Structure formats: C-alpha cells, structure tokens
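One protein chain is absent from this view; the other protein chains keep their places.
This part shows chain A:
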C-alpha cells in the first residue's frame, strides 16, 4: 500500500507545484494520474521516486516512511534514459549489480524475452528504435522486482501503434509480479486501457480534482461500449477540472451519471 499524506511541494521561487495531495494506492493497483500540463503530475512522481523532496507531508510504502530513492520503487521516465555506453543487456542489468552473475543473467534474459528483444541483447541503444528503447527502459525497471512502479508518460513520444504494443508488453510484465503502478499520462485512452483508477488532477496549485474507478475486466476491449463510456467519463472529469467555475455540482452529477451507466 502506497500512501501519500498531505503532500505539498513549493519550489524555491514560490511556485506551488502541489498542494495537499492525499492518495492511497492498494497493492497491485494501477492508478493513472491524468490532467493538463503543469498540474504537477511529474512532480508528484518525482517525489515518490525520491528524486525531489516534498515541502510538507509524507509518503509511506507499507507503513515505511520514504525519504529518497528506495529499492522497492522503480521508475520509467518520459525518455528511455538508457546509458549509451552499455549494451541492451547491460542496461537492463544496471540495477542488478548486487546479484550473482547467474541470477542476473536469468532475470535479464527473461525480461528480454518478455519484451521481445532477445536477439538485440548485444546491441547498443543507438541501434534501437524509440519504442524498442522504451521497452528496454521498462524492462530495466521491472527486473529489480519493485513493489511500486512509477511511469512518467513513458509512451507519450511514440506513435499510436507502438504505444498499443507497449501497453501489452507493460501489462505482460505487470502480470508476473503485480506491482503497484502509478502511471502519469495525458492520454485518456491510455489511462482507460491500463488503469484500475483514474485520478484527475487540476493545476495551479497541483491538486486532486476527482477520482474515477475503471472496473473493466482485463484484457480490455478498446472497441467495446464500456470502454467508450469510461473514456467519456474521464474526459468529462478532465473538462470540469479545467473549468473550475462549475466544478462542484458537475462532479456530483457525473458520479450519478456514471452510476446509471452501470
């Protein structure tokens, strides 16, 4: 269980990036943070990853207070961020230095197999396409068996086809160890494809506007009516989040409408 309690972040120049974020994510739940740009999604993720420090509040993982990078928390960035001087294999093995050679090899080979890049193990990152590089980055985060995996818009730079195939690779890896996943995205389709719950955020200062649960069965049929409805619900919530004048009544009505659909 990942818990964020009254989390706030104010930058040195006085910008309030996040204010009073309260969120708890169950074990094995996939939560997507969605919202317009500048609403603090990435900042929130960087706080959980321990790359930045919060101004106030606490982050707990299974009761343990997180302060800085934690071995059970993995992150995939917006860009692949592979180390260009390491081969694909060595990149995936980057976080496994503490393991024995055999264990390391087994884990990396398994991950390579899962992402379908076994034959590219010895190549340099520069020889891979953008989508392949991002697959390697996802594998690098997964091989350490994190209990929490943070994804910071990892598919935003990819075309629709590549993105769809990466969603499947991601879910394939997720099925194995079922970590808690926090996915930042601005793509509603992506949120509905992957997440159990969508958390809609609002900018200035970054805060949580609404939460919608997406209880569709997996694997999800992207052409089905239920999927379409979920997308519409999230879009409506997003619309209201950007239009704060009428936020409160709309939010309630949306809840009711959602209940009717089911």
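To be clear about the criterion, a residue touches a chain if its C-beta (ideal position, glycine included) is under 8 Å from a C-beta of that chain, and two chains touch if they have at least 3 such contacts; residues count from 1.
Throughout what follows, contacts and distances are computed from a predicted model.
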Per UniProt, the name of the complex member that is left out, chosen from "ABC transporter permease", "Carbon-monoxide dehydrogenase small subunit", "Phosphocarrier protein HPr" or "Tryptophan synthase beta chain": "ABC transporter permease"
Identified contact with the non-displayed chain, of A:69, A:130 or A:224: A:69
Touching residue (missing chain; options A:81, A:110, A:186 or A:220): A:81
Touch list for chain A against the chain that is not drawn: 49-51, 68-69, 71, 74-75, 77, 79, 81, 83-86, 94-95, 124, 126, 144
